[in-house]
Every structure is written in structure tokens, then in C-alpha cells.
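For subunit A:
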Amino acid sequence: MSLLVVEGLGIKFGGLHAVKDVGFTLKSGEIVSIIGPNGAGKTTLFNMISGIYLPLAGRVMLNGEDVTGMSPNRLAERGLSRTFQNLQIFQSMTVLENVMAGFHLQARGPVLSDMLGLPGSRRRSREAEAGARLLLERVGLERAAEREAGALSYGALKRLEIARALALRPKVLLLDEPAAGCNAVETEEIDHLIAAVAAEGVSILLVEHDMKMVMRISNHIVVLDYGEKIAEGDPATVSRDKRVIAAYLGAQATEAANADG
Partner candidate 1 sequence: DIKLGATVSETGPASFLGDPEAKTLKLMVEQINASGGIKGEKIKLFLYDDGGDPNKARTFATRLVEDDGVVAIIGGTTTGTSMSVMPVVEDAKIPFISLAGAIEIIDPVRPNTFKTPHTDRMACEKIFDDMKKRGYTKIGMLSGTDGFGASMRAQCLAVAPNYGITILADENYGPKDADMTPQLTNIRGKSDIQAVLSPGFGQGPAIVTRNYAQLGITLPLYQSHGVASNGFIELAGAKASEGVRLPGTALLVGELLADNDPQKPVVMAYKTAFEKATGTPVSTFGGYAHDALRIFVDAVSRSKSTKPADIRDAIEKTSGLVGTTGTVTMSPKDHLGLDLGSFRMLEIKNGGWVLVK
Partner candidate 2 sequence: MLTVEGLRSRYGRIEVLHGVDLHVDSGEIVAVVGANGAGKTTLLRCLSGVQPVSAGQIMFRGEPLTAVPAFRRLQRGLAQSPEGRQIFTNLTVEENLRLGAFIYEDERVDRDMQDAFAMFPILREKRNLAAGGLSGGQQQMLAIARALMGRPACLLLDEPSMGLAPILVAQIFDVVKSLKALDVTVLLVEQNAFGALSIADRGYVLETGRISFEGAAAELIADPRIREAYLGI
């Protein structure tokens, strides 16, 4: 069964139809990539799926339930988690605490218990910390655990966001340009990480402009242009699509990608 089903999603900003009638499905453990030119509506699509924007039309089904317009925190409870293109870091908390905050759903408890420092509250914190340290190791930030998050370099913050998103143990993970700001080698590490997460059964929706990465790990690719879906299919099909090449890839890039692949 499809874990995430998006149907006819659309939204407008002022006069601009930023996303129009976009639909696709995502199965368990699958990696689906959304690509398209700048301003095609990829991030906006993410924002609608994750409950930050209320769609004007269409619906989002998660695990068979209609979750259209549901608030992000309730979506998180249902196993949807994401990272951001424009970094959203808890700046004045440490790196470790950032990831621990990602464990909120498992760690939360009654306020009173937390204020009184009851053993239950302490245990929940300890578990979150242990989990967070493991995740930091996984994204290669274990050495920065105690640093203030605001002091990390851009690339490191990107990875911190991934770790925080993973902390929710999501069923569906939305990644908005996870490799931006990383060089080829670092991108490859992220690439492996994503593949490994997917292998654990997490469904991944990916927005990324690094075509090498997209072509390598996607099971399926959806191409947007001016808010509309202009193509979809497996990487090979999509990369040969004339409209996709014209609107997005450009001739050179295609050659390069093909040459490397």
C-alpha cells in the first residue's frame, strides 16, 4: 500500500499559481525525488504536505488517513518529518539538544513531572540523549555535540537537520536539498545515509539539485515546472525527457551526469 498519496494539490500566492494539480504516491521504503527549476514549487509542495501551508486544492493521504491541512506537530505524531531548505535550527541550543528536541514525541511527559525532576522525566531525557548521540554519530557530528548550534558551518547544519528529522523515527521523511552546501565527497556520504535510511523502510521524498545524487538513489522522479508536473518516471526516463532537459537539466548537465553515471 502507498504510504503517502498526494492528489491534485494546489496553492496560490497572490496571483501566482505556485503549485497546481500535483499528485504522486510514495511507497514504503521508496525514494521519490521532486526536481524542477528554481521556483517550480518544490518547497511549496513540501510545505503543503508537511502542514505548514494550507493547500487551496487537493489532498494528502498519509497511511490511508486524510491529513490535508493537519498541523505539522500532528503530522509528526503520524510519522512525517522533514528538513528545511532555509535552515531552521534552534540556534542557542547545543547541537546535542537540537537533536534531543527531535525526540520530543518520545520524551515528552507531564510538565509537573518535568518540573519536579521525577525519575520518569530524567529517564526520558536520558533516552533522548542516548538516541541523539547515536544519530549525531550517524551524520558525522558527534564531535560537535556540545557546541552551540549557531556556531556550526553551513554544511554541518544541513547534517544536523537530517539528524533531528531522523530523531522522530519517521515513516515518511521529506528532505529539502540535503546536499546543498556540501562538496562532492560530502554529498556522497549523505547519499549513502539516505539510502541506508530508506533501506530501513522509511519512505523518502527528496528535493535536490545535485543530479548525480538524484539519479543515483531515486526509485522514481517527479518533475515540476511552473507548479505543474511535466514529467515523471524512473531516472533514466526522466533524464532523457526533452522537456525536462530544456527546462531544467540543460544540455551540458545531462552530458556530465551521463558521463559520470
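Selection rule, in plain terms: all candidates are chains of the complex that A comes from, given by their letters.
Keep this in mind: contacts are C-beta pairs under 8 Å (C-beta built on N, C-alpha and C of every residue); 3 or more make two chains touch, one makes a residue touch a chain; residues count from 1.
Values in this document were obtained by computation on a predicted structure and should not be read as measured data.
This complex pairs subunit A in touch with one listed candidate out of 1 or 2: 2. Interface residues of subunit A facing candidate 2 in the complex, by the touch rule stated above, are 13-14, 36-40, 42-44, 85-87, 151-156, 159, 177, 180-188, 209, 211, 247-250, 252-253, 257, 260.
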